[in-house]
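For this view, one protein chain was removed and the others were kept in their places.
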Amino acid sequence: MKIAVINEISAADKNAAILSALAGRGYEILNCGNTGLMSALLLHLRAVDFVVGGCGTGIGYLNSVMQYPGVFCGHLLTPLDAFLFARINAGNCVSLALNQGYGWAGDVNLRLIFDALFTPETGTGYPPHRAEPQRQGRELLAQISRAAHRSMAEILLALPAEVTRTALNYPAFRPVLQSAVATAPNPDPTLTSVIEHLLESAPA
Amino acid sequence: MKIAVINEISAADKNAAILSALAGRGYEILNCGNTGLMSALLLHLRAVDFVVGGCGTGIGYLNSVMQYPGVFCGHLLTPLDAFLFARINAGNCVSLALNQGYGWAGDVNLRLIFDALFTPETGTGYPPHRAEPQRQGRELLAQISRAAHRSMAEILLALPAEVTRTALNYPAFRPVLQSAVATAPNPDPTLTSVIEHLLESAPA
Amino acid sequence: MKIAVINEISAADKNAAILSALAGRGYEILNCGNTGLMSALLLHLRAVDFVVGGCGTGIGYLNSVMQYPGVFCGHLLTPLDAFLFARINAGNCVSLALNQGYGWAGDVNLRLIFDALFTPETGTGYPPHRAEPQRQGRELLAQISRAAHRSMAEILLALPAEVTRTALNYPAFRPVLQSAVATAPNPDPTLTSVIEHLLESAPA
Partner (left out) sequence: MKIAVINEISAADKNAAILSALAGRGYEILNCGNTGLMSALLLHLRAVDFVVGGCGTGIGYLNSVMQYPGVFCGHLLTPLDAFLFARINAGNCVSLALNQGYGWAGDVNLRLIFDALFTPETGTGYPPHRAEPQRQGRELLAQISRAAHRSMAEILLALPAEVTRTALNYPAFRPVLQSAVATAPNPDPTLTSVIEHLLESAPA
C-alpha cells in the first residue's frame, strides 16, 4: 500500500511524528505536501492508496479534502475512532488533530491509531451484523460523490489559480505528480493532460 | 437563527436529547429528516442557518453532508471542539457522535457543546492572531467548494433516484421543503424549479 | 497473573464486557465483587496481582479503592491512558468509566485498553529518560502509603460494620477470601486472623 502524508502548515511540526508512527509497517510513504487538492489528485491518479492528513484540530484539513470527488475521510482522535472508521466507513483518507489534544505521547497515540486503522478487517462492518447495509451505504456515497462533483479535470480548470499553482509548485509534490501522470495505467487521460498543461504553464 | 436537526437512522433514538439540548436558546428548530441531501437543500434554500446532524460515530453523516457544495461541517465531541470550530472554521453544520462515546450524561455533553458552539465569537479566529488568515482560508474554501461541485440543481438531477425520492418523500421534510421553495426571497430559481418538478413527480 | 474484576453496582451491566475484553490473555480472572475494600484485601493477601475496577465515571471506585494502603490506581479512558499508566505509574489497579462515554464499541475500547495496559514494558518509564526518577517516585509513594495508612488489620477493625459485613458476605467474594486466608504463603498473619474472626462472626 502507498500512503501519502499531507499536513496543513499549522501542524507541520508534527510531520516527523506521523512518519515515525507509520514506519515499519511495510507501506511506501510519500511525504509530500499540505493541501486537500494534493490529496485528492494523488488518490485520483492512484499514485497512493491512502492519505494521512491533518491540521490543528483535524477539521480544517477534513473540510478541505472533502471538497473533492472520491475522497472519504475520517477524523481520528483515538484508536477506537480508527477501529470503527476502518470497519464502517472504510474510506481512503484520515484527518488527524495535530495541535488540539496533542500533548505528551501524542506520537504514541498516532502509532496506536495506525495500529487500529490499517487492518484486514477494513470494510467488515460494525456492529458486524450491519456489514451489508454499511457496504451499500459506502457504494451509494461513492455514487453521490460522482453526482455532486465536477470531474477532477474540470475542477482543476475551475479552481482559483492560486490554489492549483501552490499545489503544483510545491517542491515535494511536483515530482510525485510528474511521476504519477507519466506512469501507466492511466486512470483518467483527461485529468493527466490537464495536469501536464498546468505543470508546463506553472514551471517550477 | 433557524437550525435543522438532521439525524441518521442509526442514532434516531438520540434525537430527543439533541432537541432538548438545543431548547431554550431562542432558536427556531426544524427537526426534519435524516440525510446529507436534506441538510444541503435546507442550507441552499436558506430555509435554515445551521444544521445539527450526526450518526453513530459522526463520521458517516459528515461524509454524507460534505458531498454537497456550500456545506462546511465540524465533528464535535467535546465543548472544546465546539469552541474551536466556532472560532476557526465557522461552518454551517456539525456532525455529532451519537452512539460511540455517548453514555451517561451524553445529553449533558450535547448541552455543553451547544453552549460553546453558538457564540458571538464565531469566526473570530483561534489563536486570535490567526483570525485574518483563517478568514481568508474560509473564503478560499467556499471558492473551492463552488469550483469542485456541480450546482445543487444539477446534483438533484444527477443523483440516483432513490436518494432524491427518499429525501423528498420523508414526511417531516416534504412540507419544510415545499414551504422553503414557496417563500421569497428565492436564492436559486433553477434549484427551486427542479425541486418543484421532483416534488410533483414524486407525490407524497 | 491473577486479576480481580471489581465493579460498582452502577456499572454492573458492563461486567460481561470487561470479562470478555480480558479473555484469551492467559490470565486467571476472579470476578468477585464490588467495593474498594474487596479490591484492597485481594491485593494485600496476594490473592490477585491486579484489580480491574470501575463505576459510572471511574472516579467513585477510584476514590473508594484508594482509601486503602498499597493500592496504586489509574483512571483509564483510552489506550493511550493505559500505555502511559503502565510505563509511568505501574500500579496494581485501574478504574474504568463504565457509563460515562461508554457507548458503541465500548467493549472494543476496553479490549484496546487492556492490549496497551498489560505489557512487558510495565514500569519502564515515559518518556524513557525519566525511567529512574519515576521508579524512585513509585518507591516513595509506597513509603508514603505505609506512613499514611493504618494496617489492613487495624482498618478492618475500625471500618463501619456495614462496610466489612457487606464485603465479607458478598456471595462471589466470601469463598475467594476464605481460600486466600487458607493459602500459604501468608503475607500478613495478623490480617488473616482478623479476617478469620470477621468471617466467623458474620456467617454467610
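Letters A, B and C mark the chains as written, and numbering starts fresh at 1 in each.
Methods note: a residue touches a chain if its C-beta (ideal position, glycine included) is under 8 Å from a C-beta of that chain, and two chains touch if they have at least 3 such contacts.
As the structure is a computational prediction, the values presented were derived from the model and not from experiment.
Trainee: Write out, one label after another, the shown chains that touch the chain missing from the document.
Mentor: Checking the complete complex, the chain left out touches A, B, C.
Trainee: Touch as defined at the start, partner being the missing chain; which of B:N15, B:T78 or B:N92 qualifies?
Mentor: B:T78
Trainee: Out of C:I29, C:I59 or C:A131, which touches the unshown chain?
Mentor: With C:I29, C:I59 or C:A131 as choices, the missing chain is touched by C:I59.
Trainee: Which residue from C:L19, C:A131, C:L159 or C:L199 sits in contact with the chain not drawn here?
Mentor: For the chain that is not drawn, the touching residue is C:L159.
Trainee: List the subunit A residues touching the unshown chain?
Mentor: So the residues of subunit A touching the unseen chain are 56-57, 97, 99-106.
Trainee: Touching residues of subunit C against the unshown chain: what are they?
Mentor: Residues of subunit C in contact with the hidden chain: 10, 36-37, 56-60, 62-64, 66-69, 72-75, 77, 80-81, 84-85, 88-89, 91, 100, 137, 140-141, 143-150, 155, 158-160, 162-163.
Trainee: Residue-wise, where is subunit B in contact with the chain that is not depicted?
Mentor: Residues of subunit B in touch with the missing chain: 78-80, 83-84, 104-105, 108-109, 112, 116, 126.
Convention: only the chains that are shown with their structure count from here on.
Trainee: What kind of graph do the touching chains make: line, ring, star, complete, other?
Mentor: Drawn as a graph, the chains make a fully connected set, so complete.
Trainee: How many angstrom lie between the CA centroids of subunit A and subunit C, rounded to a whole number?
Mentor: Each chain's C-alpha centroid was found; their separation is 43 Å.
Trainee: Could you state the distance in Å from the CA-based centre of subunit A to that of subunit B?
Mentor: 24
Trainee: Which subunit A residues reach two or more other chains?
Mentor: Subunit A, residues with two or more chain partners: 80, 84.
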